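All protein chains of the complex are present and in place, except for one that has been dropped.
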Amino acid sequence: MLLTLFGISIIIFALLRLVPGNIVDILFDSAGMVNPADKVRIEQELGLDKPLPMQYGRWIGGLLTGDLGYSYVSEKSTIDEIAPRIPVSARLASTALLFAVLIGVPLGVISAVRQNTWIDYLLRVVSLSGLSLPSFWLGLLVLMAFVATFGSIPIYTESPRTFGEAILLVVVPAATVGFRSSALIMRLTRSSMLEILRQDFVRTARAKGASAASVNYGHALRNALLPVVTVIGIEAAFLAGGLIVTETVFNIPGLARFLVESIRNRDYPIVQNLVMLIAVVVVTINFLVDMLYAALDPRIRYSD
Amino acid sequence: MDTPVLDVRGLSTVFFTRNGLIRAVDDLSFTVNRGEVLAIVGESGCGKSISALSIMRLVPSPPGRIVGGEVRLDGTDLLALDEAAMRDVRGNKISMIFQEPMTSLNPVMTVGAQVAETLTIHQGISGKAAFERAVEMLRLVRIPEPAQRARAYPHQLSGGMRQRAMIAMAVACQPQVLIADEPTTALDVTIQAQILDLLLRMREELGTAVILITHDLGVVAETAQRVVVMYAGRKIEEAPVDALFAEPLHPYTHGLLASVPHLASLNPDAAPAERLQEIPGMVPPLTNLPPGCAFAPRCPHADAQCRAAYPPFEARRPGHAVACWHADRLYGGGHG
Partner (left out) sequence: MSDRQYDAELTRAGAGADTVWTKATFYARQYPLGAIGAVIMIVFVATAIFADVVASFSPFSTNPAQSLARPGGMHWMGADVMGRDIFSRIVHGARISLAVGIGSTLVGGVFGVAIGIASGYIGGWFDLVVQRVTDIMQALPLLVLALVMSAALGPSLQNTIIAISIPLIPYVSRVIRANTLALREQAYVEAGHAIGLSEWRIAVRHILPNTLAPLIVISTAQLGSTILTEASLSFLGLGVPEPHPSWGRMLSESAAEYMRTAPWLVIFPGMAISLAVFGTNMLGDALRDILDPRQRG
């Protein structure tokens, strides 16, 4: 796990340094005047003139000691920039995931149990559209619907006036991001159930005289849910991508939107640390999911 | 008391596939008496497993379909029951165990819970009482330390013990008929004998009739009382086990016995230490069976009549019947 994170840090660092132009160029371009001496001085201050391995070393050293550097743009510490945005994105992501699981799993099961009936086809089309609609377009359509109905777009605020407004500000973007995830989970649950229903032990359960409900939900589902648990972990990674566009569309001041802005601004400290944060979160979630899977599957829990 | 416990008449099951119509079971009739052990023998694809699944009405449908016949269990036609009534019968009055004990058990449920489930479904016991009964059943099938094994998961048991657990599950409600589909094929030879022994004991202690489906003639010789031989979906010979081995009347049965080493010596026609005889050719594709006797293309004695018309299934000796035009002529005349 640590090795993975280490590797990621190297890749991110290298990629960013590939980018032509740095923050100083941008600052000066927008200011209009270019005094080469000034440029060099600022670059020195920011440490951009040191050799790359040294810059990398400084960053990693900082990570380990808790000093994460300062944003080139705002000059506040990166922690101060990133930390307040975390709860915003976390709330959005977890609501979206909840939405996705609560909708995706039951619909996937229904789709599998009623394979090849009209309801199966309908659900498959719905889940395919969930996969095919770009989430930013969905977001735009939602906003347009708001405009058409209420005459204005919901503006994100930290202090909503009514409870209803608070719910709206979280639920609507979450549902937009979650739509795609729910489609993925629905499809996976469906294929997992179908796979399990083909197994021999399902035939044994039927041979015992078990009812259809008992066979489907008692026997098959318990087995089918195992791989679904794993997928929820993988979904955590996809969600980050979805958050990027959704936060942009709905103008939510979260981490993902901040990432895009910082990339545009070549604000290295922010980008590096933010991407590392995303990577750490993803890797941790996957790790936890693996543990959960091992706890749930008796073949792993009791392997002697 | 003398009516057979299971009476199968004219059972026919077909499969609709891309390659055409497969008559997996074609007009199959046989009876099983109470407490009897009947073996159904034949090579892979002859329809013996599908016959069993048809009796239990577990044929995957689509693509399969039972298209004709009656299956009378103690007088009731199983094929005429609705699904709910059939569920009451399955696992209760008639049970089935399968070939692969590992994949046939639910990997995330304890063995005890799976045995207890049969009791819960059919006898209404649940919870602790059911579990205790389940442990009793495991003890009955001679699983050592049954209370501990009951809390174990299938992957923690050996193949032989899993099969014992399956048998426990199948006999928990004291069914009248137990169908065992190749129960020992996936097990070691040493375990095979134990499992067969167990099946026979169940029959003694519970009075259950056993239908043993197998391709292994050695198993048949040791365990069965009567034998039905199937080929290409049809029954071609039926006899008490001793009679079948001593005097097989159908050329296919004759060929089967001649191709098994230690059994060849039972065959009066074969000289000892001769080359093993194989049956030349292959089973014809079930989508494209020849018009006459299905075995004719491979039979050394086939003639024009064999190829033109399917022979009727007739008794040539008391209790010994066969579907062959030339049975009398080929293997010694009848004694009466």
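Labels A and B are assigned to the chains in the order they are written; within every chain, residues are numbered from 1.
FYI, contacts are C-beta pairs under 8 Å (C-beta built on N, C-alpha and C of every residue); 3 or more make two chains touch, one makes a residue touch a chain.
Note that this is a predicted model, so its numbers are computed, not measured.
Chemist: Taking the entire complex into account, which one of A:I119, A:L140 or A:V171 touches the absent chain?
Modeler: Residue touching the absent chain, from the options given: A:L140.
Chemist: If the missing chain were put back, which residues of chain B would it touch?
Modeler: Touching the chain left out of view, chain B contributes residues 14, 16-21, 62-63, 65, 67.
Chemist: Which chain A residues touch the hidden chain?
Modeler: 3-5, 7-8, 11-12, 15-16, 18-20, 121, 124-125, 128-129, 131-134, 136-137, 140-141, 143-144, 147, 198, 237-241, 244-245, 248-249, 259-260, 263-264, 271, 275, 278-279, 282-283, 286
In the analysis below, only the chains that are shown with their structure count from here on.
Chemist: How far is the middle of chain A from the middle of chain B, if each middle is the mean of its Cα atoms, in Å?
Modeler: Each chain's C-alpha centroid was found; their separation is 55 Å.
Chemist: Note which residues of chain B are touching chain A in the complex, please.
Modeler: 56, 58, 87-92, 95-96, 98, 100, 103-109, 117-118, 121-122, 152-153, 155-156, 166, 169
Chemist: Any idea which chain A residues touch chain B in the complex?
Modeler: Residues of chain A touching chain B: 199-201, 203-211, 214, 219, 222-223, 226, 297-299, 302-304.
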